[in-house]
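Shown here: the complex without one of its protein chains, the others still in place.
What follows is subunit A.
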Amino acid sequence: AAPLQVRLVVPMTVVFGPGSVPRDLSRPLPFRDMQEMEISVNLRTSVTSRYEMRYRSTTAQEEAALSAATAREADAALHPLQDTTMGSLTMYVVPETSSLLPQGINVYVGKQRSALVRAVGSLAALQARLREVTQLMSFTAGSIAAALSDRVPSAQLGPDARRNLKSSLGYEITFSLLNPDPKSHTVDWDIEGAVNRYVKPVLDKLSLVANFSVDSQILYYAVLGVTPRYDKESSSFLLSAHSLPHVINPVEARLGSSAASLYPVLNFLLYVPERSHSPLYIQDKDGAPVSTNAFHSPRWGGIMVYNVEAPASPQASLPLHVDVDMARVMEVFLAQLRLLFGLSREGVPPEFLLESPGNEGLADWELDHLLWAHTVENIATVSTTLTSLAQLLDKIGNIVIKDDVASEVYRAVASVQSAVTKLSLGHLHAAFQASKEAVTSSERAFFDPSLLHLLYFPDDQKFAIYIPLFLPMAVPILLSLAKIVRETRLHRKEPTKMD
């Protein structure tokens, strides 16, 4: 793979509230500092992260905001006073004994790009805690390695790698309602309303990352591939965790996809079990029913089982009318969407309190997290693509490069250089846009249909074709040439002889 050296710069501001300055602070506020860390992926790929920190003390307005009752109110009040460019972070340090953060909580991470951190005695300990927070809110060595997963030797990859969706210019989201038993259930789902109310805010926030298109469908008589087991104790049907991988395939054959778009498709299926198999619960490895009653498959989508309550009287007329509670369904589907993109809140230390993003679906720093990973992934992809294109052209001499392919290559090179420069200046949004343009241009150049090399001419085939053509014709010509040469030599000798 092509060598890659990228520097990721995170501009940070650390604001010390009154009474929170560490005792061993050597320099007076405000001052600037810088920390560099190398994330080496393999011999030829290195990503350096640089945190440019500006330490200062609070202004009067910020002090007023920090005297709010709860961390959430303080964070909301501090928001208009911050620098909110993408990729930047602001940390407010509150005194150790402050009651702003609840008991046992040392860090409160807000919905935007700021956090409240409880002070620690020494500067070194505080910096360690700040480093933990910044890594959570921007990127870690693991998330960068996951973005560059095709450069990491596969033995070193963790289970997280290659699980998240690859960076793409767009994604197609399809919501499908599966009703295997229309005789018993008439299912009504207000999918359009649910998309407008719950899904659109999330996709609007993600629209910086990619274009999203949403469609929906209803499939009748679509069954799962597995027969669930009846459990007498809970008088319900159970799907065990190890039978889940086989559920998706028979259904997938029935799911369509848009013929015109080439973007990856994310399928979200809502399955209403048959009357004879209700209620249906999904069991995890330990045998306990899953609270969301849903599971997902990396890079594919998710399935949720929606149980319909048994009718009050056994003589109720079939089919039962079911009105799906779209809010509950969308809570699960949007959570699955987050997990497919790799935004998980598991693995956060217990002393961290993360503010819920609400209806927006993801916090600003989670969006930044995605952008860091996608920008690095895009830059790596572009450099690999252009290098392999150059190698292809070196190897095969008779490929003709059209002008528009050449201009796409130039544009890709210019864009990727601009992306790397902007990353090293800390402009995340501009770097991401440049990397997207670079990917578009390089893919267009690499996959141009005119580059198909069909004319493989090994040397023995060249001889086999041209010799039978030219040899019979060449024999009299060569013999005549020999005769001419002999005659000329004789002719030259003769005059001297005659004299």
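Rule of thumb we're sticking to: contacts are C-beta pairs under 8 Å (C-beta built on N, C-alpha and C of every residue); 3 or more make two chains touch, one makes a residue touch a chain; residues count from 1.
Definition applied: contacts and distances are computed from a predicted model.
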Task: Hidden subunit of the complex - UniProt protein name among "GPI-anchor transamidase", "Ribosomal eL28/Mak16 domain-containing protein", "Auxin-responsive protein" or "alpha-amylase" - done: "GPI-anchor transamidase"
Open item on the list: So one chain is hidden, and I want to know which residue out of A:K183, A:H246, A:K462 or A:K493 touches that hidden chain in the complete assembly.
Closed with: A:H246
Task: Touch criterion as defined above, residue of A:Q5, A:T186, A:S207 or A:T227 at the omitted chain - done: A:S207
Open item on the list: One chain is left out of this view; which of A:R197, A:R275, A:R411 or A:H429 touches it in the full complex?
Closed with: A:R197
TODO: State which residues belonging to subunit A touch the missing partner chain.
DONE: 149-150, 154, 157, 159, 162-163, 166, 193, 196-198, 200-201, 204, 207, 225, 241-242, 244-250, 252-253, 257-262, 264, 282, 284-285, 290-292, 294-300, 302, 304, 327, 330-332, 334-336, 338-339, 344-346, 356-359, 361, 384-385, 388, 391-392, 446-449, 451-454, 456, 458, 476-477, 480-481, 483-484, 487
